[in-house]
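A single protein chain has been omitted; all remaining protein chains appear in their positions.
And then chain A:
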Amino acid sequence: MQKEMAYSFPDEVLKHVFSFIQSDKDRNAVSLVCKSWYEIERWCRRKVFIGNCYAVSPRMVIRRFPEVRSIELKGKPHFADFNLVPDGWGGYVLQWIAEMAGAYPWLGEIRLKRMVVTDESLELIAKSFKNFKVLVLFSCEGFSTDGLAAIAASCKNLRELDLRESEVDDLSGHWLAQFPETCTSLVSLNISCLGSDEVSFSALERLVDRCPNLRSLQLNRAVTLDKIANILRRAPQLVDFGTGNYAAELQPDVFSNLAGAFSSCKELKSLSGFWDVVPAYLPALYSICPRLTSLNLSYATIQSPDLIKLVSHCPRLQRLLFLIQVLDYVEDSGLEELASSCKDLQELRVFPSDPFGVEPNVSLTEQGLVAVSLGCPKLQSVLYFCRRMSNAALVTIAQNCPNLTRFRLCIIEPKTPDYLTLEPLDAGFGAIVEHCKDLRRLSLSGLLTDHVFEYIGTYGKKLEMLSVAFAGDSDLGLHHVLSGCESLRKLEIRDCPFGDKALLANAAKLETMRSLWMSSCAVSFGACKLLGQKMPKLNVEVIDETEPPDSRPESYPVDKLYIYRSVAGPRFDMPPFVWSMDEAVKILH
């Protein structure tokens, strides 16, 4: 039967059909149907996503998919964002670029997250790919403006250059001028991460001028408010705009110029930036507020009354706003206002303005989030920092927002109990996982016992990513999660009393996940070795910056542990403070 089917369609037809299948999951399924489909599919797969750059080697990818045009790679574990992964851990992209340079001459898109990208890598990209179009470096590091200059100079058809949240070494401000006069293809440029010396404004202006398709532009903080109007007038077609700093002394002509420039941008839907915001200039935005779907004010120290004012002057804002990120200066009252006006809100992120203060500096509590959950039934994604929480509030939120897919709550003080009952917050988070059946991502905080993990294991069937800190009582907690969460892909744990038992008991589960991070827990070196020995498809890496783990007794807990599945075997670029538990590697040592 299968044979008949395979011969009934010529390859060309199948190829054409497959070209409509974009999702990786579907493509993977297609490739499993039969050998000929596998072959056809692998020759026409154009896009590859690799969630862990060490899970597979470049050679393996190239061997299976010879005609890739777009690649996405992720490197360091997520906790690297919070400085838990020491410098030099890894995530180097150079070898990937080098191998792809030879194998994929038509590679057009490279997207990297949390990887170390050197100038050498950038120069190699510039040299090797004639049709290079898209470079996204999300939270990367290791390169300087020299590397950017190489990209700018060589990539004749560059469409996207997005450096969001990356760390760039500033060597000179003239890399932007390297874009040749003939380059008119830019669609997206995000240089918000650059420092003050790294951008020549006149070069930027000229670039914006000659790129009529520019849709997305995020300026860096050094660009002053008075310059915004110049840019906007050159790019009225912008859809997504990030200001530089938004502060200046209030001057009527500057204001009216700015307001006019904004109003000429008829397509503008998304705003960000707003460092150092001066509230007096916010009304310049009123003309575009009715169209806004996304507003990122998370760097703007904007007070609640100003936000209320902004919202209330934009009568139609409420219907279109989908994402808002604000500092908690906005306070409960601001969020309540938001809840009553922005009925279509889908994503809310509230960051703390003073994360290290012991006493709360603003009146932002769980009430703000409860209000939003009540007023915004479409809420799907929450990231919320606050200083107090109650089970009752969490239950209310869970009941109001059953469509939540991402819920990240950070109660700033570790192990904070329910402020009303002084009990752990198990029941509250339990309600979240129970009611929100599509929950894919969850971050826990506050005082939590093993019970919360019981709930998570029981109800969190769609949970893919879980972040845990300062929680749990025993291995039972970890065991609940590993044995119950069927869809779990990424688990990251810090400062929890989880030891060897649950980990070893669920060793096979680890092969179904992308990765597991455990730091400051109670996993012994011996258990790590056992895992490394018995599970060849896992890379078990122990990180310790102070001394080698085998200089201490085997029962001694390891400082940091990172386990990930891999078909490439142990990696060879480990720094001295990372030890692989793979038997083969140890013999070589």
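The rule is simple: contacts are C-beta pairs under 8 Å (C-beta built on N, C-alpha and C of every residue); 3 or more make two chains touch, one makes a residue touch a chain; residues count from 1.
Rule of thumb we're sticking to: contacts and distances are computed from a predicted model.
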{"item": "Protein name (UniProt record) of the chain left out of view, among \"Auxin-responsive protein\", \"Translation initiation factor eIF2B subunit beta\", \"Trafficking protein particle complex subunit 6A\" or \"Serine/threonine-protein phosphatase\"", "value": "\"Auxin-responsive protein\""}
{"item": "Full-complex contact with the absent chain, from A:34, A:203, A:278 or A:476", "value": "A:476"}
{"item": "Residue in contact with the excluded chain [from A:129, A:385, A:407 or A:562]", "value": "A:385"}
{"item": "Identified contact with the non-displayed chain, of A:527, A:542 or A:578", "value": "A:527"}
{"item": "Contacts of chain A with the absent chain, listed as residue ranges", "value": "79, 81-84, 87-88, 116, 118-119, 139, 142, 165, 167, 169, 193, 196-197, 275-276, 298-299, 301, 351-356, 358, 385, 410, 412-416, 443, 447, 450, 454, 457-458, 467, 469-470, 473-476, 479-480, 483-484, 494-497, 499-501, 504-510, 519-522, 524, 526-527, 529-530, 534, 552-557, 559"}
